[in-house]
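Partial complex: the chains shown occupy the same locations as in the complete assembly.
Chains: A and B, in written order; residue numbering restarts at 1 for each.
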Amino acid sequence: MKIIVLAGGEGKRMWPIQTDKCLIPFLGKPLLYHNLQKIKLHLEGENILRNKAHLPGELGSFIIVTNPQSKEAVAKVAQDLGLNFQIAVQNEPKGMADALLSAKDLIEGEVLIVNAEDVLNPKVFQGVLGIQADVVLAGLKMDKYFPGGYLKVTGDRVQGIVEKPGEGREPSDLVKLVVDYFKDGKKLVEYLEKVSDPERSRRDDVYEVALDQMIKDGLDVRFSKYEGTWIPLKYPWHILDVTAYFLSKIDVDYFLEDSKIEQKISPGAKVSEKATIEGKVVIEDGAKVFEGAVIKGPCYIGKNCIVGNNSMVRESNLEDGCVTGFNSDITRSYIGPDSWFHTNYIGDSVLEGDFGMGSGAVLANLRLDNKDVTVGEEHLETGRNKLGLIAGKGVRIGVNASTMPGVRVGSNSLIGPGVVLRKDLKENKKITFKEESFEIQDYKATQISYDQFRDKLES
Amino acid sequence: MKIIVLAGGEGKRMWPIQTDKCLIPFLGKPLLYHNLQKIKLHLEGENILRNKAHLPGELGSFIIVTNPQSKEAVAKVAQDLGLNFQIAVQNEPKGMADALLSAKDLIEGEVLIVNAEDVLNPKVFQGVLGIQADVVLAGLKMDKYFPGGYLKVTGDRVQGIVEKPGEGREPSDLVKLVVDYFKDGKKLVEYLEKVSDPERSRRDDVYEVALDQMIKDGLDVRFSKYEGTWIPLKYPWHILDVTAYFLSKIDVDYFLEDSKIEQKISPGAKVSEKATIEGKVVIEDGAKVFEGAVIKGPCYIGKNCIVGNNSMVRESNLEDGCVTGFNSDITRSYIGPDSWFHTNYIGDSVLEGDFGMGSGAVLANLRLDNKDVTVGEEHLETGRNKLGLIAGKGVRIGVNASTMPGVRVGSNSLIGPGVVLRKDLKENKKITFKEESFEIQDYKATQISYDQFRDKLES
């Protein structure tokens, strides 16, 4: 069986985050690494435990479809995992069918198609691969309406897919994931080519049309109902959900799900005796934690990070090379590599990396009118009561500046000292106070004796 | 004897504090509770020790005159203390005489009239009740001029009351308090009714006119000189004086004045071993004090308060449900219930309650020109070198905002992020930066290697 991994699709809605979704690092490894490892471990386990027919050949014959710019990073991940893999490059982001057709020369026999960035429980593979049919689709059981593609089913058969039916008009409670098994990969390619006329290829539902055609033609299309974890990564604030997921798994060994590895502090890390480390915390090699610092798990502190004096880090993921500086408070946030802080509050924020923040700057995360945070001029609903800043790479924030909840800042932009940023800021921009905001006047200082002053200070 | 407690008079000068003065809580109980408890304990003690004639009937037959909106809260206080009491409602705030007439059907026999909000030493009651006469008034010995009503006396007799005579023209050094004993309460009512014609009832000196008439009519009006504590509560900054008084009394048992209860930490409170608690400190049930926090007494930390990591609280009163957050510095302040902070400085401030403050916001308490703090456009003198913010209920302050010494903010108003508030702000207003204060320009980020940067950060 070939496992086709769709990696590096377009992520316009992820703005200002530019890293391909599947390459965003969590706990020191790209998301793709975690997801491929999960499949690998699952397949290895299956092989060992069951010697299943679905895995006749060698383990892990992966086809990874990616874009030109991510090709090398993606290949590196697969190599690091010791996978048997091939890379197919999709030159332009023209949807799922086009991605699959980019890999058509590699496709043969049984195929399992998965999204590179979907965080799922391995039992979804167990479910799909446990059913004998021409096509098996995973359907996620939903408790409330979600704007995705719903499976229309009869008994154990799929009758069709209904895109965004609207609340109350769902044909079932199953939303189609991308964990799709095809007994005959070649036939899938044929169907995709058949429905891909030049006009249609502009459309993004070619894959769904092909599936519909298969059903109409009488192929045996079934579904596997899945009730486990699924964390969508569509908007940048979803990175916080993915962060929370991985942090919650810090202590979980894959094969021994109930084992508890409470804390994992590298012998190469240096933690002051006057620091406090509580809960599930990983501290990697070369990291330093200074006096008075507090780390309340679950937390991941990457390689060579510095958690400075009196800083507090809670429920956050700090990738390699981050420096909290003196006295920062980092809470429920995703901090990309090589970011630095100094006496700051960072709450519920997503900072892609190479981020710098002057002393006293604050990323506000709670609206004072108590409303849920919305994003952008279109007021995208985030469903979050707390959401801080979302910043691309290379952003700098001046001393004593403030950003309002849910604001987005494009890469390499600068928010000047003292500025209050209330709206999104594009990339390569700076916002500062106008000179005219201030006025200079003559001033006569009042002199008091130092003793008087000292009294004031000490009292 | 009936003790008539005047509770819930008008408090225009207390703006923006809306709570009736006598219902403002200190050390977890309304001021009225403390003051009534003091009278109760005094009378109980007198009964036990002396079996005095002044207390023929049962202990504590109280008549509490209040306004419609405070009626229930006032009754609750009296119930909690187990008093024998009746409530009289004064429908409009029309002065002391009108308050007493609101209770006229309840008045009979001996009466002692006291103000609900006056903080006094119980020996004032001992003094007044120790003199046999038709009327006994308490006179507070003043060392310097105070703009109140002065007693004009001859021997042990009162000859009249002179309102605000002006400095150097005081008829004695005794300012009339409201601790007034009348042998015949009915007669007092008669006098009040006699001098209350419709025109005069608009005036606020009807009570004083009635007293003058009694003197003219030859009643035996005497005074008791009092030299103990009296803390006026006229302006909101006086709440700081009352706070300091109650904090200073944390360790004093009423009956055993010299007993020292240095610290009283509820077994239901959770105090980190890494926190520092010094001096007279009360920490109530359900409160939590985190690592690195410092509490320097005298301090009161109410129920379910959270003193967050590295926060410092000094000489302050925090009512129930307050949260200091990470790294706040609260000094010599009154903090009403359910207020929350996050990396803030709160110095010499009065916050009525339900107050919220974003990270980095500061309540300045010291003028940089070293002058004493004045309040409002009328430059009210406070006599205070340090005075911070005075805020009504429900005020919110944005991240990195600043308020200037002695500024007042009305309830439910919002001070936007980064704003510097230099003047009073009415209720239900918000102040923010104008959009035009900032400008956006193109910006080209300078790239340097991370190693260079790391060097800078670590050095």
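Methods note: a residue touches a chain if its C-beta (ideal position, glycine included) is under 8 Å from a C-beta of that chain, and two chains touch if they have at least 3 such contacts.
Here the structure is a predicted model, which is why all the values come from computation and not from measurement.
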Identical protein chains across the whole complex (2 displayed): 3
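Convention: only the chains that are shown with their structure count from here on.
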Chain A and chain B: spacing of chain centres that average the CA atoms, whole Å: 53
Of all residues in chain B, those that touch chain A in their complex: 274, 291-292, 309-310, 326-327, 342-343, 356, 358-360, 366, 369-371, 385-386, 396, 398-400, 414, 416-418, 433, 436-445, 450, 453-454, 457-458
Complex contacts: residues of chain A adjacent to chain B: 276, 292, 294, 306, 310, 312, 321, 323, 325, 327, 329, 338, 340, 345, 347, 354, 360, 362, 364, 366, 368-369, 394, 396, 400-402, 404, 412-414, 418-420, 425, 428-434, 437, 445-446, 448, 452-453, 456, 459
